[in-house]
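One chain of protein is taken out of this complex; the other chains stay put.
Right after this comes chain A.
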Amino acid sequence: MFGKSWRRLAPLAVLPALLLAACGGSGDSSSDGGSSSDTIKVGLLHSLSGTMAISEVTVRDSELLAIEQINAKGGVLGKKLVPVVEDGASDWPTFAEKAQKLISQDKVATVFGGWTSASRKAMLPVFERNKSLLWYPVQYEGLEQSPYIFYTGATTNQQIVPALDYLKEQGKKKIFLVGSDYVFPRTANKIIKAYAGANGMDVLGEEYLPLGSTEVSTIVNKIQQAKPDFVFNTLNGDSNVAFFKQLKSAGIGPDQIPTMSVSIAEEEVKAIGAEYLSGQYVAWNYYQTTDTPANTEFVKAFKAKYGSDKVTSDPMEAGYNAVNLWAAAVAKAGTTEVEAVKKAAGGISLDLPEGKVTIDGPTQHVYKTARIGLIGADGQIKSIWDSGSPIKPDPYLKGAEYPWAKGLSS
């Protein structure tokens, strides 16, 4: 009798210990911001397992490379950086949980992490509550500006809008939208439709595929019937493979109906197969072929560390940038303390693989050059058009040059 009830109560006995640990954690976290006498801890939080691992592992690799390079040059504030790597497991609540763990248990100075918008949205309240910093390295749908997140990937006016500008310049008028059924494609398509309406373009169709679905033939048939000038593709993950295979077997090549993709970079081209993608367009801010001295060095260092068959891509470069920008901000602030780093970060400008990258203080996004790329038969992407100079980030599209975007941010 006693034994039975004891067993039932046993878990309760652990509770006080847990509470103590939690209080202890939050009590200490503000004191030293992850720095001890000769090291600074930083967190890397990406999916190392599950469906997103294919993409996120590569970002972690480039962030580790940046940390290694910084340490080789003597570290930050004379202290070595120590990465604490956690696995978000492609599961959004896990991202929030691991972020909390990095902040209160490991007491990291900052976290670099995330890929999908869903994982960012899950982590956002954690960082705001703890007044801790997250550096998010992937292009996204905009309409967000957290005081505790720095966005080193493109927002819409640095990727999607320039892509539409380019297509308009080419005289393409009839567009067809294809995307995966979740927040990024739906928000992106809302923006695209507003742009199209104001610029005399016709949206002939808007189709969504459940994430992971490979039954794309009906959508391809609809594209075939609608005969658009181009397809704007915001599909994510495996669906892209099925989509481009089906386009090919339906006899729709880039000569007939070209596609413009915003989620396919070098790594994905390698996975899908260049033979299905050559001649198609993509929109990013960086390609492995981008011609800057910093990029030559970045590609060389990456291949030396991870193997000569590896490719570099836009999100990897943005992750690499994030680490370098944070280190520069800490050096300027003279401390890893979050508010001081935030204040110091505005206006910091570095020569990085994609060119000159400057942090915009008020939005905590970065200036980025938009580049339209053409996929070659060798799987590499060549820039065929760029915006000339870095574009000022405008996550809510409030600028005077985007009059058509009024009402999107509400």
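Methods note: a contact is a pair of C-beta atoms (placed from the backbone, for glycine too) under 8 Å apart; a residue touches a chain by one contact, two chains touch by 3 or more; residues count from 1.
We adopt the following convention: contacts and distances are computed from a predicted model.
Peer 1: So which of "Urea ABC transporter permease subunit UrtB", "Aminotransferase class I/II-fold pyridoxal phosphate-dependent enzyme", "MmoB/DmpM family protein" or "ABC transmembrane type-1 domain-containing protein" is the UniProt name of the chain that got left out?
Peer 2: The chain we cannot see is recorded in UniProt as "Urea ABC transporter permease subunit UrtB".
Peer 1: So one chain is hidden, and I want to know which residue out of A:P93, A:P125 or A:G212 touches that hidden chain in the complete assembly.
Peer 2: Answering carefully, the residue with contact to the hidden chain is A:G212.
Peer 1: Among A:V85, A:L143, A:V183 or A:A250, which residue is in contact with the omitted chain in the full complex?
Peer 2: Selected residue, touching the omitted chain: A:A250.
Peer 1: With the full complex in mind, choose from A:V85, A:A118 or A:V241 the residue touching the hidden chain.
Peer 2: Residue touching the absent chain, from the options given: A:V241.
Peer 1: Mind listing the chain A residues that contact the chain we can't see here?
Peer 2: Counting only chain A, the missing chain is touched by 49, 51, 53-54, 181, 207-210, 212-215, 217-219, 221-222, 224-225, 238-239, 241-242, 245-246, 248-251, 271-273.
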